[in-house]
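Yeah, one chain of the complex is gone here, protein chain that is, but the others are all in their spots.
A and B are the chain letters, set down in written order, and residue numbers restart from 1 in every chain.
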Amino acid sequence: MTQFFQQLSDGVVLGALYALIALGYTMVYGIVQLINFAHGEIFMVGAFGGYTIYHYLLPDNMPALVALPIVLVASMITSGVLAAIVERLAYRPLRNAPRLAPLITAIGVSIALQEMIRLFYPNADRGEPFPQLFPNGQVHFGGVSESYVNCFLVVLSVVLMLALRTFVLHSATGRAMRATAQDPDTARLMGINIDRIIVTTFVLGGLLAGAAGTLQGMVASPIDFQIGFIAGLKAFTAAVLGGIGNITGAVLGGFVLGIVEALATQYVPNGSALKDAFAFVVLILVLVFRPTGLLGESVRARA
Amino acid sequence: MPLLQATGVTKQFGGLRALSNVDLTVEEGEIVGVIGPNGAGKTTFFNCLTGMETRTSGEILFRGAPLPTRPDRVTVAGVARTFQNIRLFHNMTVLENVLVGTHPRSRAGVLSAIGRGPRYKREERKAESTSRELLSFVKLDGLRGELAKSLSYGDQRRLEIARALATDPGLLLLDEPTAGMNASETAGAIALVKAIRARGIGIVLIEHDMRFVFGLCDRVAVLVHGEKMVEGSPAQVQSDERVISAYLGRPAE
Partner (left out) sequence: MIPMLQRALRIQHTWNLPLRTCQAMAAAAFVLEVVGTNLAWATYTGFPGLMSLSFYPAGARSYVLALSVALALVAVRFTRRRQAGIWASLASFALTLQTLIAISRDGGGLVNVSAGAWITLLGTILGIIAFVALPDDGAPLPSSWPRLPRVLDGLAVVAGIGAAMLLLVYGLSVDPANQFVGLVIALIGGLAALNRLGLFAWLGALYARQQGLSLALIGLAAISFPFTQNGESYWLRVGANVGVLAAAAIGLNVVVGLAGLLDLGYIAFFGVGAYVAALYGNAGLGPSRGHIPFLLIVPLGALVSGLIGVIIGAPTLRLRGDYLAIVTLGFGEIFRIVVNTYDGFTGGPNGLANIPDLAFGSFNFGLPHKVFGITLQGFANYYWAELVLIAIVVFVFSRLDRSRIGRAWVAIREDELAAAAMGINTVAYKLLAFGIGASVAGGSGTIQAHVATQVSPDSFVFMQSVLLLAAVVLGGMGTVPGALVGAAILYAVPEKLRAFSDYRLLIFGVLLILVMRFRPEGMIASKRRQREFHDTEASGSDALSAPPGFAGAVP
């Protein structure tokens, strides 16, 4: 039983990470109905952004707890700026093109980003060790134990999610985002600058993905140029599971997926080898039995 | 047996009742008009009939048998429609658009399309001659090779009608067939609708052009706020107090 709770707890940690990335997918989808296939890579590049700042700009003897916020913010800014660039250069010119075009472009962006990182960082294919900026140690709770850094991950994720929620619900920009998601044409008539809202959405998703990048680096060092691919797919699954376009759904989906994966890895025969397949099985099952996701509205082709 | 018999059609969107208990009967060869202010649920009614939206409740019989609830099966069963915002296949030619319409009346599968036996060829020839005949019926025979998107607005409406006729329907639903047309085009549309009826096809049409509706229809139903307020001959409807007030915006009581 302890083992069960241990897996559950690990699942929550995993889920927090998925949820952070999933938010980017779901927000962008909500606004422009585009699966930003390159979002996983934006997360990955964010992790490398933080890594770069730490190794090349910060003094070696800087205390870890001072460096941490700097690295975190650096990751977030890297991903946020990258998301804006990708939107501007790759997606915006195709906004009125047939749906296939931006999707294929997204794949191109995804590969190009991976390859740039691989070529730029000498060890990016075997993995660069990410700085460990959090004190070692374990929290014990009953028979369950989690490292400090895992706890930090969950806490920070929840804080960021709440911040996002506040922003979307209570700021003027957030209101404009919701209006645009509902009906872009009317929103435009109401004087909302759609281009700006779309960029903002990409940037917000990028900021969260960047934070996830640093967190991923700290809990699962080393980082390599491919971490975005699988993480992105799983986060996408989480977004669909929760109901794509729905922000609360993405968070819920992230946690559910994390827990399912942690439990399945433990209890399914051969589970650890099949680890990465579970998310897809979940994805396919969701699409078959509840294509709207847990909280979503209809995703069937709109009439 | 009536051609179409819809009883108690209701559509609920969340808390909003877009249609409540709408009944409509269409006899063979009849032209029925559906009018009503914007947002009264006219197009929703069409969508419920054709399976493009699932109705919350209600029964729809076509030639005495329940009408399927999937758009393609509705068309196969013999109910075709046009759309308020014309939905042609823009990058196909005029002729190809109508050929697509013959789809439910031909049956070549993968193997016969690859093998191209005599049956397949006969079927293709027939589809093409049907399509050509329909194009000349709607007076578009000169534009067969043009792209659908390059046609004028009125021509696009007529092409959409030809395409719907190609599915060989018993009942045709026209959603605002004269929207965006000028006076002479509208006159042409009246003649066209009459000619379609003369082919033995029943017609239900949604329109805002009152002269068009009252001059053409055998019967008119008025939808207001998702409910059928009045149904009757054009004369009856025109003189009905409630209709007048609904249109002029005075309270109905």
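Note that a residue touches a chain if its C-beta (ideal position, glycine included) is under 8 Å from a C-beta of that chain, and two chains touch if they have at least 3 such contacts.
Everything numeric in this text was worked out from a predicted model, so none of it was measured.
Q: Using the definition of touch stated at the top, determine which of A:111, A:158 or A:263 touches the missing chain.
A: Candidates A:111, A:158 or A:263; residue touching the omitted chain: A:111.
Q: For the chain not shown, which residue from A:119, A:139, A:163 or A:190 touches it across the whole complex?
A: A:119
Q: Which residue among B:99, B:161 or B:243 touches the omitted chain?
A: Spelled out, the listed residue whose C-beta touches the missing chain is B:99.
Q: Which subunit A residues touch the hidden chain?
A: 35, 37, 90, 93-94, 96-105, 107-116, 119, 229, 233, 236-237, 240, 270, 273-274, 276-277, 279-281, 283-284, 287-288, 291, 299-301, 303
Q: Spell out, residue by residue, where the missing chain touches subunit B.
A: Residues 50, 52, 70-73, 75-76, 80-81, 83, 87-92, 96, 99-101, 103-104, 106, 108-110, 113-114, 116, 120, 123-124, 127, 147, 149, 163-164, 167 of subunit B touch the chain absent from view.
By our rule, only the chains that are shown with their structure count from here on.
Q: With chain centres taken as the means of their Cα atoms, state the distance from subunit A to subunit B in Å.
A: Each chain reduced to its C-alpha mean, subunit A and subunit B end up 47 Å apart.
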